[in-house]
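One chain of protein is taken out of this complex; the other chains stay put.
Moving on to subunit A:
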Amino acid sequence: MRAQFVLSEISVGLRRNLTMTFAVIVSVALSLALFGGSLLMSDQVNQMKGYWYDKINVSIFLCNKSNAQNDPNCAKGAVTEDQKKAILTDLKKMSVVEKVTYESQDEAYKHYKEQFGDSPLANTITPDQMQESYRIKLKNPEQYKVIASAFNGRDGVQSVQDQKGILDNLFGLLNGMNWAARAVMSLMLVVALMLIVNTVRVSAFSRRRETGIMRLVGASGFYIQAPFIMEAAVAGLIGGVLACGFLIIGRYFIIDNGLALSEKLNLINFIGWDAVLTKLPLILATSVLMPAVAAFFALRKYLKV
C-alpha cells in the first residue's frame, strides 16, 4: 500500500466533509476535555484527603509546646507521658472504638509534607510545631460525639476533630461537580460517536463510486476501509490535541493565573503540572482510538467490501 495515495485520499475526504469534520473535532475536544477535567478533579480530591482521611473517623490532637502558650484548651501545658497513657487506656476501654493509632510529631510532619509538598506554608513548618495525636477508627462513624464528649476539655487534649465532618461538605461539592462533568462528558461522547457514524456514512456514500471500483479490481477490505478510518482518527486526534490544550490552559488560568486559586486558597495544595501531563497520553490515545473504532463499526454497516 502506498502511503502517499492513502494520505491524499484522507485529506480529500476530510475537506469534502468540512462541516461534519469540524463538528466531530469540536465534540471530541469537548468530551475529552471534560473527561480529563473529571480525572483531574478526582486527583484533587485525593490530594486534599491527605494521609488519614480514608483510614480513620476521629482525631484527638494533643497539646504541644506552642499550643501551651496560645491555646486556652492547653493552658495546663503540653501533654505529658502519663496523660498520653491515660488517654490511650481509656480509649481502649471504650466499646465504640475499633482501632487506635498514635501519630508522633515526626510522623505528623512526614504526612504533612506528603500532602502539602513544598508549598510556601509547608516550608515554614518544623516537626516541633506539629501535634501528637491519637487517630481513632470507630465501629460506627456516627458515634463521633461519644469520643468528643469524653475527651474534649481533658488535660493535654487540644481538640477532638470529626475528621470527615470538616471536609465532607467540600468533597460533596467536588464530587457533585465531578458527576456533573461526567454526565456532560457522556452526552458529548454520544454526540461525538453519532457524528462520527454519520460522517462516515456520508463519506462512504459520496465515495461509493471509488469504493465500488476498488472492490471490483480486488482491493482488500482493509485497503478500502483504511481511508475512512484514518479520516475519523485524524479528526479525533485534532480534537484530542485541543482537549489537551484546554486542560493545560485550564490549569494555568484556574490555579496559577487568572482565577489564581493557589494564591487565594493557600491552605489547599493544588494538583501539579505532573498530574495534568500524565493525563495527556491517555486523552490523545482515546481521541484516536475511539473515532477509529466507531468508524470501523459504522463502515461494517454502510460500506460493502
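Assume a residue touches a chain if its C-beta (ideal position, glycine included) is under 8 Å from a C-beta of that chain, and two chains touch if they have at least 3 such contacts; residues count from 1.
Throughout what follows, contacts and distances are computed from a predicted model.
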- Message: Missing chain, UniProt name, options "Iron-sulfur cluster assembly scaffold protein IscU", "Cell division ATP-binding protein FtsE", "TRAP transporter small permease protein" or "Phenylacetic acid degradation protein": which is it?
- Response: "Cell division ATP-binding protein FtsE"
- Item | Which residue of A:S104, A:S220, A:N257 or A:T278 touches the chain not shown here | A:S220
- Decide which residue listed in A:D43, A:E107 or A:E210 touches the omitted chain of the complex. A:E210
- Item | Absent-chain interface as seen on subunit A, which is shown | 1-2, 5, 209-210, 212-221, 223-224, 305
